[in-house]
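Please read through the structure below; I'll follow up with questions.
With one protein chain held back, the other chains of the complex are shown just where they sit.
A, B, C, D and E are the chain letters, set down in written order, and residue numbers restart from 1 in every chain.
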Amino acid sequence: MERCAYVAGCDGVSTVRAAELLGIEPSGTIPHSLVLLLGSATEALRAFDEVIERKFPRVALVDTFGDEKFESLEAAAALENPPAAVRLDTPASRRGDFGEILREVRWELDTHGYGGVGIFVSGGIDEEAILELNDFAAGYGVGTRIAGAPPVDFALDIVEIDGDAIAKRGKESGRKDLLRCESCRRRIIVPAETEERLCECEGRFDELLEPLVSGGERAAAAPQLADIRTHAASEIAGLGLSIC
Amino acid sequence: MERCAYVAGCDGVSTVRAAELLGIEPSGTIPHSLVLLLGSATEALRAFDEVIERKFPRVALVDTFGDEKFESLEAAAALENPPAAVRLDTPASRRGDFGEILREVRWELDTHGYGGVGIFVSGGIDEEAILELNDFAAGYGVGTRIAGAPPVDFALDIVEIDGDAIAKRGKESGRKDLLRCESCRRRIIVPAETEERLCECEGRFDELLEPLVSGGERAAAAPQLADIRTHAASEIAGLGLSIC
Amino acid sequence: MERCAYVAGCDGVSTVRAAELLGIEPSGTIPHSLVLLLGSATEALRAFDEVIERKFPRVALVDTFGDEKFESLEAAAALENPPAAVRLDTPASRRGDFGEILREVRWELDTHGYGGVGIFVSGGIDEEAILELNDFAAGYGVGTRIAGAPPVDFALDIVEIDGDAIAKRGKESGRKDLLRCESCRRRIIVPAETEERLCECEGRFDELLEPLVSGGERAAAAPQLADIRTHAASEIAGLGLSIC
Amino acid sequence: MERCAYVAGCDGVSTVRAAELLGIEPSGTIPHSLVLLLGSATEALRAFDEVIERKFPRVALVDTFGDEKFESLEAAAALENPPAAVRLDTPASRRGDFGEILREVRWELDTHGYGGVGIFVSGGIDEEAILELNDFAAGYGVGTRIAGAPPVDFALDIVEIDGDAIAKRGKESGRKDLLRCESCRRRIIVPAETEERLCECEGRFDELLEPLVSGGERAAAAPQLADIRTHAASEIAGLGLSIC
Amino acid sequence: MERCAYVAGCDGVSTVRAAELLGIEPSGTIPHSLVLLLGSATEALRAFDEVIERKFPRVALVDTFGDEKFESLEAAAALENPPAAVRLDTPASRRGDFGEILREVRWELDTHGYGGVGIFVSGGIDEEAILELNDFAAGYGVGTRIAGAPPVDFALDIVEIDGDAIAKRGKESGRKDLLRCESCRRRIIVPAETEERLCECEGRFDELLEPLVSGGERAAAAPQLADIRTHAASEIAGLGLSIC
Partner (left out) sequence: MERCAYVAGCDGVSTVRAAELLGIEPSGTIPHSLVLLLGSATEALRAFDEVIERKFPRVALVDTFGDEKFESLEAAAALENPPAAVRLDTPASRRGDFGEILREVRWELDTHGYGGVGIFVSGGIDEEAILELNDFAAGYGVGTRIAGAPPVDFALDIVEIDGDAIAKRGKESGRKDLLRCESCRRRIIVPAETEERLCECEGRFDELLEPLVSGGERAAAAPQLADIRTHAASEIAGLGLSIC
């Protein structure tokens, strides 16, 4: 799961073993247990600041004992330099209008001169929540929802025998090409070896399918993790969406 | 508005001028301003406890700075004797699942030995909320919703002229009696002077209408506030509902 | 209630005592009781016309005994000059498609040469009804719905102590200005003493808040009723809406 | 259409030609044109009463000019003896709560001593309306809705060839019997010549199918209209429903 | 029913007796019984092709035993020349996504070189289905749904007596003209003899009503079936809709 998330553009993973498998450094923030053990969010932040290498950003956890507004202001003032961000992991039962809470925290941080302190959000975050909170949140910690993507429903079917197009009813017979317009990114399926033609938008169609096995051998070496991630990022960039 | 609320069974009103008009003593709890001025819910509770006569119950306000759970536990332990109740005035933006918050506060108070400390709830409370929170709340402070009861839609119509039944179309003509069964409390409207008859439940029908003006004079003295309130309480009791 | 309605732009009030309090003349139309006593809508109209000063417009009440269509035509022809309007107070049980009834009355009045007789509507009218009936109605008599506006939910909060911005969680701290763009009328809330800046539409922001109490004294004399009404009218005019 | 309606239990038909085809006498009530020509519902009722044979019941039409309530009372008092019924053909635009209008007419008739005058309803009546109005209406005149019953969707299929069960896909093969329990009236389909068996309710199954053609000849004479109507009535009676 | 369908633009009717009444030749395709008797859709198609005059198009029935995809391909190849169309009468229980089935049959026919073979659809077809299937279907066989058009709700009313406009309440009084704009086809109703005026779109209004009876005599001879059909076709053409 961590591999898929990292490939698709997430900045890091917090499970140590998964980071090792990916060959990257695990990342994370202050856990609730540290705040509970030291008895105060501010103490936990100071302890973290004292012990952890300077290259890791300081992110204060502000939801353990008190309200997001006051703990955020305390955290912003707790160290010599303001932390990089405050992290809100607000429990669901306190999350009436979470966008409103973020707006309020943002207002207070700005009013008190901490415009540079970002807001990091975690706890039951999904795609819907991200679209709602993007105005105020600078980053997200996502767990369950990114681990539970619905499986892609696929099947392997015979569509041609000795050059004759044939398929079970309900399946289209014959080899096919999957094309995508390089310009408007529309995708179409056409019979294989259809003469190339232009998209409605005048763009050229690229062939998306590539042979994986040829003559019983793997057709090409598997791409490296970094290459897949770069490829995913460029594809997503092509969609005209922003992702954090 | 306060008069209607008091008559209908509320225990008290917090507006000083309204209480004077009603001839009762105003009641209320610690305001947010006291907590903000003293800088802590616990300090505010202690100051209140020091100054206010002992006959008024101590109700701690626990939603100003911190989370309901921790402030409730602190308030429960702040005085020599536990307060009568903690008051939650949770802002709407933090009220994700308010019943869940109350359940949690109740658990923590009980787990730490404060089973006798009640929970008092205020802030945007309406009939729906009361039905949901009754398992955990011992009392409510209601403002806007009790002030905004929809007006009763009524009209004054002529239904008889010189003994002849006549009324505008859409209105039933003739004088009528409004009867209520003393037993099942079903109400029916019948032509005036209908011979008394028994309800389906075998109960006797009482006449609900009473003459207010007779010969141009007020027919009877206006009832006293206390009497109206006692009457309302007995009527409500007859409904088999509980009200706090 | 009458004061609010009059201030907000209604043309008059029908309760005599309320009109006295407002210092205006009460207004109204023929009541159903007159029609019932005289036995006919036409007789009632003629009696009204005979007795009432000429400065008051003649409005015939057409829903007591018969159908709106026939009573409207009769009323239009009952006096030497056609009345200013016919008033429909159709009971809810006969009001299948009230817009359709109005359209039909309008057709009949026009077909018979009474294009100058307006239609005045009363009885359970609310904002929804007005939007639907505006094509045919020239005026409305509104009672219950204008008396039952939902209370404005407000609270008094401390947001600053000795110059420090502080507020209960769920409330934004610090003094604020409420500004409105003189051009597009957009309203924004900003920290007090924010340097004036231009609206997105390039308009200038006006400050909406004015001090009511200063040094324990009332800051300015209370405005007169007529002035409030003029002010309300100009504000409503600024909305680009029509109101009758 | 009239034939089907009459067979299924309606008391009569109003189309003269259809009645002739059915061999029954046409029936009907005063038309709006008579009221419009004579200028008053009461005049129309008196004219009808004077001219029409006594064997036909007097039914006053009360919706042409005035309100149902007043015209009903006038009609009830117009003749020496009260009419059998008043007929309401209220236009859709005046039919806000038609059940409420009927309840009101019933109240006024009863209050003024005309408990024996029934209410007959026409105009856009369908099954839904009948279920709602049955408490107050004694009869209905139904036109469009009884003319527009949805066609029964049926098909003729081969299900057996030379004794072999075979049918197109989507159809069950083999000859079948259609059985109905004489007691609970449940219907089931079973393969033909299934040994008779008892219903779950212990009732005996009757065979519903009868041969219409045998050896190329009509198997039996066609039943008479009166017999079909009697049969339909007994079948409906078996359903435990009431029909007017 | 067949007359109405034919007049409104259907290409033919399959009931022999109805065709005789209309004076046209009945049309139809291979029935399921032929396929069941011969045991195969291909055999039925060949038998039909051998016996039926060449002027009738060959339409193969492909839903009796097998799947639409395979039977369509078999039928397309069964005769010396491909048939005009294949007919799908897919049972409701197999019709999960009927548009998808048609798209698939169209793909297979095209992929195998039978672009000229149309798809004819029957079985429970209604207006909704036609709008969904039009991309793939070249024709439709419609039965139940075309037989069950809801009756047009109409009434005959007196609206003028001796030149005076009068009508029952709920009906507009006075003679009226029904006009249609020759250009945008908008229809309006105006008092009779309204001076001609231009439509909002600047088009001229045509009078749609024509006298049917004049002086007790039929005003004009009844139009012929072919003329009505031509007229209906031109009217439909004017709507800018396509119909098959």
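Some observations on this one:
What we mean here is this: contacts are C-beta pairs under 8 Å (C-beta built on N, C-alpha and C of every residue); 3 or more make two chains touch, one makes a residue touch a chain.
Note that the structure is predicted; figures quoted are calculated from it, not measured.
Touch, as defined at the top, links the missing chain to these shown chains in the whole complex: A, B, D, E. Considering the full assembly, A:Gly170 is the residue among A:Gly12, A:Gly99, A:Gly170 or A:Gly203 that touches the omitted chain.
For the chain left out of this panel, the touching residue among A:Glu2, A:Asp49 or A:Asp63 is A:Asp63.
One of B:Asp49, B:Asp67 or B:Asp89 touches the chain omitted from the figure, and that residue is B:Asp67.
Mapped onto chain D, contacts with the missing chain fall at residues 165, 169-170, 172-174, 191. Residue-level contact of chain B with the missing chain is found at 67-70, 104, 107-108, 111-112.
On the side of chain E, touch with the chain left out of the figure occurs at residues 65-67, 70, 91-98, 100-101, 104.
Just so it is clear, only the chains that are shown with their structure count from here on.
Common neighbours of chain B and chain C, listed by label, are A, D.
Averaging C-alpha coordinates per chain places the centre of chain C 54 Å away from that of chain E. Here the spacing of chain B and chain E, counted between their Cα centres, is 67 Å. Contact with two or more other chains is made by residues 65, 67, 70, 91-94, 104 of chain D.
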